[in-house]
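All protein chains but one are shown in place.
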Amino acid sequence: MYGNLVLRPDEIPNWGKKIEEEDPEKLAEFEARIARGEKIEPWDWMPFEYRRQLIRMIEQHAHSEIIGALPEGTWITRAPNFRRKLALMAKVQDEVGHAQLLYSAAETLGKSREAMINDLLSGKSKYSNIFNYPAKTWADTAIIAWLVDAGAIINQTTNSKGSYGPYVRALERICWEESFHLKYGYDSVVYLATGTPKQRAMLQDALNRWWRPIMHFFGPPDTQSVHTEKLVRWKVKLATNDEMRQQFLDMYVPKIWELGLTIPDPILHKDPETGRWVYSDPNWEEFWQVINGKGPCNAERLAVRRFAEANGRWVREALKSPQARYVMPLA
Amino acid sequence: MASLDPRIRRAEPALWNVELPPLLPLDQWQTYEVFVVRTRGSHAQHVGSLHAPDPELALVLAKEQYARRSTCVALWVVPTDAIHRTASEEEDLFQPATDKSYREPQGYLTTRERLEKYRHRLQSC
Partner (left out) sequence: MLETLEILLLSLADDDLILGHRHAEWIGLGPILEEDIAFASIGQDEIGHAQAYYQLLTDLGLPTPDEYAFKRPAERFRCAHLVELPNTDYDYAQALMRHFLYDAAEQVRLQALRQSRYEPLAGLAERLLREEKYHWLHARTWVEKLGHSTEEAYLRLKSAYHLLWPYAWLLFEELPQEAAMVEAGWLPPNAELRSRWLELITPILAGIGFEVGPPASEVLLPLQGARHGLRSPHFEALLAEMTEVSASEPEAEW
């Protein structure tokens, strides 16, 4: 009765199979389990396509956290007082911690952390576009911590209702920590909004620059993005990009207006009939350009990651144990 | 473009000339499973995994990744490959096929009823 808890990726029996090649009985059992609201765990049978989609998604999420530590990291050494300095350090530390949790969750599906880092550095796998924009002033950190983290919470809370156990558990902890980021961000924004004219101007300027990337944050409009019914049935994709964007606008536009800030979109309003927000085209062409490496900071972000990995290499090399054998963690 | 981050600027220009061959397997070390004992008297609970080169550093590193906010009284780490478990297809091992209420306290809810009935019979004699 004792199964091998631990698997090496090369021991996964249906690795690489197309969905129509999968064992129909096992597939039906797997789908029935998800339909009953049960979670899938690393040691369960799962169709390769489910595994592949989750690896892609969790891996991108992990990359976004570790790269996301960089724009805010810009201001760590310049934070204006003790409280902000400590909070910013703790927040950026959390982002690194989230990357650690997410890489572990993705590893349970059979892709090693080394392979994920290699794919990040070679540009093969992507991360959230928003981190390819520069944080030019202190107010940028406030806007990021408030609004970008608010977007992240919407996204992550949605995904935390998904079907894959390790990802869901990681997201529960992540959402809890992000709620500190959101409060910290809002507090920082409120201090700027209620501060001197120079502080207010700085904040408005930051909002102007970040608004478009924030609109891009949830991904292209539903009309342009392909998501199969299968991913919805498997509880990998739980809400559409537009649904999440609308939820964000609903929750945060009133709060931004309350601070007397101007959102740089003259037509932004909620249609009283449909109950949906109407907004200008946030330039989806730019979105695709940035994804394909042409954003203002893509090169720097990857160069910094490459530098950090290369620089720490001797430390990892020094303590490598010759007896170690790689198995997929459980997370 | 020079970085806006003074920390990064200090790494330039070397930053732009880093040669890094692809990381090899185990570059990031092996993994350990982490367990937290929240209070004295409670069971250790699995909370996740981490990469470390040996058990001592696994504990040192787990302390900040898994206990920097929550208070606890102890941490355990176990090499992932030391864990064994029952097979996934054998989940039904844990489902009883027949009534096993005889070994549960809830299986003995009618005792009082029996006694009441007896007393009722005595009175009506």
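Here the chain labels run A and B in written order, and each chain numbers its own residues starting at 1.
To be clear about the criterion, contacts are C-beta pairs under 8 Å (C-beta built on N, C-alpha and C of every residue); 3 or more make two chains touch, one makes a residue touch a chain.
Bear in mind the structure is a predicted one, so any value in this text is a computation, not a measurement.
Although one chain is not displayed, its contacts with subunit B can still be listed: residues 6-7, 10-11, 14, 28-29, 50-54, 56-57, 60-61, 63-65, 68. Against the chain not displayed here, subunit A makes contact via residues 66, 69-70, 73, 75-82, 84-86, 89-90, 92-93, 95-97, 99-100, 103, 138, 188, 191-192, 195-196, 198-199, 304, 307-308, 311-319.
Following the convention adopted for this analysis, only the chains that are shown with their structure count from here on.
The distance from the centre of subunit A to the centre of subunit B, each centre being the mean of the chain's C-alpha atoms, comes to 24 Å.
The residues of subunit A lying in touch with subunit B in their complex are 1-6, 41, 43-45, 70, 73-74, 76-78, 97, 100-101, 104, 107, 112-114, 117-118, 121-122, 134-136, 169-170, 177, 296, 300, 303-304, 306-307, 309-310, 313, 316-317, 319-321, 324-331. Residues of subunit B that touch subunit A in their complex: 1, 3-8, 11, 14-16, 18-20, 22-31, 33, 46, 48-51, 53-54, 57, 65, 69, 80-81, 83-90, 93.
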